[in-house]
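Presented below is the structure to which this report refers.
For this depiction, one protein chain was excluded, whereas all remaining protein chains were kept in their positions.
Just so it is clear, A and B label the chains in written order, and each chain counts residues from 1 on its own.
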Amino acid sequence: MTQIEQVSIEKFKHLVSERALTGETMLLNMGPQHPSTHGVLRLLLELDGETVVNCIPDIGFLHTGIEKNMEAKTYQKAEVMTDRLDYMNPLGNNLAYCMAVEKLVDLDVPVRAQALRVILTELQRISSHLVWLGTSGLDLAAMSMFMYCFREREQILDIFELVSGQRMMTTYFRPGGVWRDIPVEFEKVVRDFLKIFHKRVDEYETLLTKNPLFLDRTMTLGKLDPALALSFGVTGPPLRASGVNWDLRKARPYMGYEQYDFDVPTRTEGDVYARYLVRVQEMRESLKIVEQALNKLPLGPVRSDNRKFVPPPRSEIGVSMEALIHHFKLWTEGFSAPKASVYAAIESPRGELGVYMEGDGSPKPHRVHMRTPSFDNLGVLPHIVKGALVADLVAILSSIDIVLGDIDR
Amino acid sequence: MGIEQKLGNMGVVTTTLENTVNWARTNAMWPMLFGLACCAIEMMSAQAANYDMSRFGMEIMRASPRQSDLMIVAGRVSKKMGPVLRRLYDQMPEPKWVIAMGDCASCGGVFNNYAIYQGVDEVVPVDVFVAGCPPRPEALIHGVMTIHEKVKGETIKQYAEKYK
Partner (left out) sequence: MDKKLEPIVKAAQEKFGAVVEEFRGELHLVIKPEKIIEALTYLRDEQKFEMLSAMTASDYYPQSAPRFHVIYQLNSLAKNLTLQARVPVSGDQPKLPTAVGVYGMTNWRERELFDMFGINFEEHPDLRRILTPEDSEGHPLRKDFPLGYEEPQFTFNYDEVALRKMFAKE
């Protein structure tokens, strides 16, 4: 094991102001183990008293080598890795990955599977925003938010467990559809959740939205200029809170999002409070989508019947020789993709989650790159915290909602 | 320990020193607030209302290693994080225990590659491994109960040998 590195100012000379070299300002490490960095992020801060002069993020403490590891696995097996990227949004990662594979090999997805994917990713969006609300509430000393938000999150996790058998890392979406059909209780459980969740969002809002303590700690902080946001590739709620109406679900609909009626909440202030409002409003919009998708959930198969890419159902294997061969081929060798590249993107709770995938004619991908939203959203942090207080830095950092698994990959 | 039954009218309890020390240690074991990856979310769930780990005297998550007794390594440990983890462990006061939560921390899990330690026991000594990817909160609580059992079984002779 290598020793922990000694930080010398020489290495960061080009990043800090001249006053740091004379010792007039102080350099302070925040993290990698810090309760409000939401994971293992290190921020090297140059402080003038309590004011942040410069902020130098240091990432990579969770670098997992997922992109490299995917190149060594077949298309079906590599999907398991995507769950563990952005661990607040595993189903969304699955969706982006499956969409890339489907685009690469030109595979169709039945309408019922599309609707199920929409329902589950929207529930996942709510659960992700709930974790964000709970933990950033915790950062801003609203301890009860954490308890309330996790109470509702458990309900969503129960739904995931019902359909897939796992709470978090479900791998429920597969190239060509979903793993299997939903159980009969599904509709009732989701409807129960929809029924209470409206009231619960109101409850969160009574606790925070007009709370003077919360307003003092969030308003006018961490202003993000739309032009800066676009240049830095910031997407998702931080971009929409800065007044840019950009949501891939509306702009480039996938999985039949065009048939659902929902709004894209935007604000123009671009501060921490605006990001909070956008996310809370997004939870309500997600509820609308889930309700509509559930009302017109079509019947039919949940997996494509293209046997070259999707394994046959278990019942067919006993009676059909061909099905047995396909099953054997798919689970031993996998399917091959053409020598070409595609880029597929979805709107994850944090922004544009894109998958660049390149095949080389073999059953393993040549290159998979996950364009993860947190990476670029964090990149803008040094530019929006200048001049803020250290206590405000915590609020700003939590407001851009980073997930370190998403950043370091 | 069942103090109530032994109390009687005298207001005096007789017990062994080992029992008292171990009782105190198990019932106020402070874990370090140290989440690495996915398992950290399940660790938070275990702390939250539905599972409520404070039933076992574990509710105070300390942000500083200097105040904590138990390190829950919740997630994969990368080559860049290893030295940091070791330093945090060294900063914890004795006696200290480690739970490797989840498959990645126990054995590398699905990531057998250049970036990840194949088990956190390459970096720090581990007392309890909790399996699962990620383990359910119940599994983590079971791991915590197991570590309580382990602590209850320790004797003064063992402390003396360990810290001499």
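Throughout what follows, a residue touches a chain if its C-beta (ideal position, glycine included) is under 8 Å from a C-beta of that chain, and two chains touch if they have at least 3 such contacts.
It should be emphasised that the depicted structure is a prediction, and the values quoted were computed from it without experimental measurement.
Contacts of the undisplayed chain with the visible chains, over the whole complex, involve A, B. The chain not shown here is touched by just one of B:Val21, B:Ala49 or B:Cys107, and that residue is B:Cys107.
Screening A:Thr206, A:Ser231, A:Gln259 or A:Ser362 for touch with the missing chain picks out A:Ser231. Only one of A:Lys103, A:Arg151 or A:Arg284 touches the chain withheld from this view, namely A:Lys103. Counting over the whole complex, chain B has residues 79-80, 86, 107-108, 112-115, 118-119, 121-126 touching the chain that is not drawn.
Although one chain is not drawn, its touching partners on chain A can still be listed: residues 1-2, 5, 14-15, 59-60, 63, 65, 67-69, 71-72, 103-104, 106, 228, 230-233, 244, 246, 251-252, 340-343, 345, 352, 354, 356, 358, 366-367, 369, 371, 375-376, 379-380, 408-409.
Rule of thumb we're sticking to: only the chains that are shown with their structure count from here on.
Look at where the CA atoms of chain A average out and do the same for chain B: the two points lie 30 Å apart.
By the touch criterion given at the top, residues 33-38, 40-42, 44-45, 48-50, 63, 65, 75-76, 78-84, 86-88, 110-111, 113-116, 122-123, 133-134, 136 of chain B touch chain A in their complex. Chain contact summary for the complex, chain A toward chain B: residues 1-5, 32-35, 39-40, 60-66, 68-69, 80-81, 84, 87-88, 131, 134-135, 146-148, 150-151, 153-154, 157, 167-169, 404-405, 408.
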